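Missing here: one protein chain of the complex. Every other protein chain is in place.
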Amino acid sequence: MTTDIKTEIDFLPETDSSAALLEVRDLHVEFRTRDGVAHAVNGARFRLQSGQTLAILGESGCGKSVTAQAIMGILDTPPGFVTKGEVLYRGVDLLKLSEDERRRVRANKIAMIFQDALSALNPVFTVGFQLGEVFRKHLGMSRADAKKRAIELLDMVRIPAAAQRVNNYPHQFSGGMRQRVMIAMALALDPEVLIADEPTTALDVTVQAQIMKLLAELQAERNMGLILITHDMGVVADVADWISVMYAGRVVEEAPVHDIYARPAHPYTKALLESIPRLDLKGQQLNVIKGLPPNLTAIPSGCAFHPRCRYARDACRVDPPPPLYETGSGTTAACHFWKEVRGGE
Amino acid sequence: MSDVVLETKDLVKHFPITRGIVFQKKIGAVRAVDGVTLQLHRGETLGVVGESGCGKSTLAKLLVGLEKPTSGSIVVRGTDIARLKGNEMRRARRHIQMVLQDPYTSLNPRMTVGDIIGEPYEIHPEVAPRGERRRRVQELLDLVGLNPDHINRYPHQFSGGQRQRIGIARALALRPEIIVCDEPVSALDVSIQAQVMNLLENLQNELGLSYIFIAHDLSVVRHISDRVAVMYLGKVVEIGDDAQIYEKPTHPYTQALLSAVPVPDPTLRGQRDEIVLEGDVPSPANPPSGCRFRTRCWKAQEICAEKEPLLVERERSAHPSACHFAEVRDVVHAVE
Partner (left out) sequence: MSSSQMEPVATSVAVPAPTVEEVERPGVATGKPRSLFSDAMHDLRHNPIFWVALVLSLLVIVMAAFPSLFTPNNPADCQLNRQHAGPNGWAIFGYNFQGCDIFARSVYGARISVEVGFLSIAVLGTIALLIGVTGGYFGGWADAVLSRITEIVLGVPYLLAGIVLAKRLSAGQSSGIWTVVFVIGVLSWTTACRVVRSSVITAKNQDYVAAARMLGAGHARIMLRHILPNALAPFVVVLTIALGTAISTEATLTFLGIGIKPSGDGSTISWGLDISGAVPHVRESATPLIVPSVFLSVTVLSFIMLGDAIRDAFDPKLR
């Protein structure tokens, strides 16, 4: 009976099974504020296949979270507006759907987890109630059935004594446990894509390891696509298959994980790698990236990174922003001088 | 040992848990710091690491006098500063200062940068005569890499990294010998962290400072520290120099902690010795008997519940380690 109801909700008739699971093309998002228009995302693009982990790497203000929100359709509008671009789920442009249709996609196909689980969970309802809500609402299950499913979900995310803990409130869980509850909620309806926005940034490192391991296991079990948004280059090295580096709202480099770390082709990626201290090395000189990330209402002309770049030439300032040059099969870098960056010192 | 600039002995801080509105009855205590003995040598950086609830923030507050210890001593320049009061306490603060974590809340938004950095001189007028103060503040701004002309600006006009520099300048105003850094780069962007870390290191070399560097990011701590102390539930479980702690850790908690830290090198994926701890950290109000880590430790035996292991050198551990079964295990590099 459950599957029948689910098919009724599965309404997307024109999904293209040959298309990528999720593809974002030339996305532009701007925020209209009192201080001017902030160009938060300026032509972002991604591609995700089932079973793959795509990491979107960048610092605060680079537009990664805004991109995720735009994909999910939960952008704060106003002041945020998607001015251009397509978000294709199996070939269907989500941005062109009605709000209702998009909401159904949100629950069933694409799910998201956030950094702060405590604010994502309602403090006045038990965890079981909130988990069960998904089933009662979208599948029309009875309360008892929904609760049973909730317990199964808690088990799936390895919360001990799930049958008792299902009656607890969010504040009765530790940070790591709450994050697991949020993962359970996100995976309740078996989505095909999971977007994790800084899921472990607020957690202790040992808890982070537990959560990342859990995500990897769940992803493998379901052949899910995972988009991991983070600034932590260590976490990315551990789990990602493919990396997109973002800066000032643009993707500046795309490559498989090994290439990014071994042979970065964009000065920003390279500089980032050189500026982080490593657990297994001592006494390295930390190279500094001078200057600050740009003010999104006043992005520098030409290449947005040029004021901070040690390879910068006149062309970087004067010419239009560099496109993503092909640096290999499927890998790209948005730098006029990428060959030098990759090959040289 | 006149080389030692700071020494704590059995430092303890318990926060009472009370019940009742008007008359409060003590029903227990959060044992935030439960017997910490450390030494800091001149010119060195002692890193203190641990996860939430280990007591490192409380330790920082004890060292700079923001909290009074329940028992134990903190000796700086031959005096136990934990026992001081009033004017003596105020004078003692000139030797040990702190850089706080959050650059957005550690500066009074209604004071100019010059006032903020100059406040130490107002509180300790004997350090700098009136006429000299402005010049000194400008020197400090220059020292931390900021423009001395910005002395009349307000904090909100600066970025996070710059605000942190202002906080560092304020800590340096009284020329202390010891600076406690409480997570000084955690709230900053990755690309800015390196700037502030380099600044701290340069200042240490130039001014001969000694640092206690408290952080949860083990890579950052390794980079800047000479020696490292690992804390768990209010106690130090292992202490040694950076090579000993990172390459030859002997305490199970240290090993678990290190193995959980991701290294930005994908070639190590699946190659390292992986230790994943089960369960949650016990409550600091009710720590386990004997060894506090035993509830999550894969090596735990009966003796661990009965006898608390002391922080001493052991048969298989050249540096002090609080484990009955201390043994080296490399969790950072690839295992053959």
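The first chain written gets the first letter, and so on, giving A and B; residue counts start at 1 in each chain.
The rule is short, and it goes like this: a residue touches a chain if its C-beta (ideal position, glycine included) is under 8 Å from a C-beta of that chain, and two chains touch if they have at least 3 such contacts.
This one's a predicted model, so the numbers in the text were calculated from it and none came from an experiment.
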{"item": "Chain not shown: contacting residue from B:V49, B:L143 or B:I275", "value": "B:L143"}
{"item": "Which residue of B:L100, B:V190, B:I212 or B:V228 touches the chain not shown here", "value": "B:L100"}
{"item": "Hidden partner chain, touching residue among B:Q195, B:S219, B:Q255 or B:S317", "value": "B:Q195"}
{"item": "Absent-chain contact - pick from B:A169, B:L203, B:A256 or B:C291", "value": "B:L203"}
{"item": "Residues of subunit B in contact with the chain not shown", "value": "21-22, 64-66, 89-90, 93-94, 97-98, 100-102, 105-111, 119-120, 122-124, 142-147, 150, 154, 156-159, 162, 167, 170, 174, 195, 198-199, 202-203, 205-207"}
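In this section, only the chains that are shown with their structure count from here on.
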{"item": "Inter-chain centre distance, subunit A versus subunit B - centres from mean C-alpha coordinates, in Å", "value": "33"}
{"item": "In the complex with subunit B, residue positions of subunit A that touch it", "value": "59-60, 160, 174-177, 204-210, 213, 231-238, 240, 257-258, 261-262, 271-273, 275-280, 282, 284, 286-290, 292-293"}
{"item": "Contact set on subunit B toward subunit A in their complex", "value": "51-52, 159, 161, 189-195, 197-198, 216, 218-220, 222-224, 242-243, 246, 256-269, 276-277, 279-281, 332-333"}
